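One chain of protein is taken out of this complex; the other chains stay put.
On to chain A.
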Amino acid sequence: MLLKDEVEMLRRITLFSGLPPAKLKLLAFTSDRVMYSAGEDLFNQGDIGDAAYVILSGNADVLVSTPNGQLKVAEVEQNSIVGEIAILCNTPRTATVKTTTALEALRIRKDDFLKLLADFPEMAVEIMRVLADRLSQTTSELTEARSRVQRAEA
């Protein structure tokens, strides 16, 4: 896959869709293209976050370790981005991402990503929007879970 194809891919991701193509190309150029076979970890829960990944092809599971073993919380596929939370808030990885098929991804290093955010505020706003979206989704899920617990206790 060539740089220009990667640019096409990036453009399809909501987070980056608002960026001018020249900047997307720069982002693609400064990132590494990485490949994984099925069953490999992109990163592990608890690691220090040093990069975000844009999935160019393939699928992966998002796993969280619980006292009862690993729990799958989500699935990621082509055109999605994973691992951005850890590099935004400097926290350890909140989950493990394990590939389920052969996977190709663009690895965006933390420094490059942050630099891009600083250079392009519209991207930062977009990130905020995506995160807020996720938060509201998580909140509603949490509310649902709580009410279920309350009902069960009652």
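The rule we apply is simple: contacts are C-beta pairs under 8 Å (C-beta built on N, C-alpha and C of every residue); 3 or more make two chains touch, one makes a residue touch a chain; residues count from 1.
Here is the rule we use: contacts and distances are computed from a predicted model.
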item	value
Name of the absent chain as recorded in UniProt (options "Spermidine/putrescine transport system permease protein PotB", "ATP-binding cassette domain-containing protein", "Thiosulfate dehydrogenase" or "Molybdopterin-dependent oxidoreductase")	"ATP-binding cassette domain-containing protein"
Residue of A:T30, A:N59, A:N79 or A:T100 touching the missing chain in the full complex	A:T30
Missing-chain contacts mapped onto chain A	1-4, 6, 22, 25-26, 28-30, 32-35, 107, 111-112, 115
